[in-house]
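Every protein chain of the complex appears in place save one, which is left out.
Here is chain A:
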């Protein structure tokens, strides 16, 4: 566990990880962010928090009207 490792072991672990990561393949930001933006655009039309939901369809919006509570007293 991380808490029991000495500083040297932690550094060694980080070093091995960095050596692996330097070899990762990467794509240019212009390409990947464009794809993200296109995905979001396609989905945004259906996003209830963006397009809004009509008051009567959304279960969380307040329902109007009053609640009537009655107390019946039965007497014999």
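Structural remarks
Basically, a residue touches a chain if its C-beta (ideal position, glycine included) is under 8 Å from a C-beta of that chain, and two chains touch if they have at least 3 such contacts; residues count from 1.
Rule of thumb we're sticking to: contacts and distances are computed from a predicted model.
The chain not displayed here is annotated in its UniProt record as "Guanine nucleotide-binding protein subunit beta-5-like", chosen from "WD repeat domain-containing protein 83", "Cytochrome c oxidase subunit", "Guanine nucleotide-binding protein subunit beta-5-like" or "TAF1A polymerase".
Mapped onto chain A, the footprint of the missing chain covers residues 1-8, 10-15, 17-22, 24, 26-37, 39-41, 43-44, 46-50, 53, 58-62.
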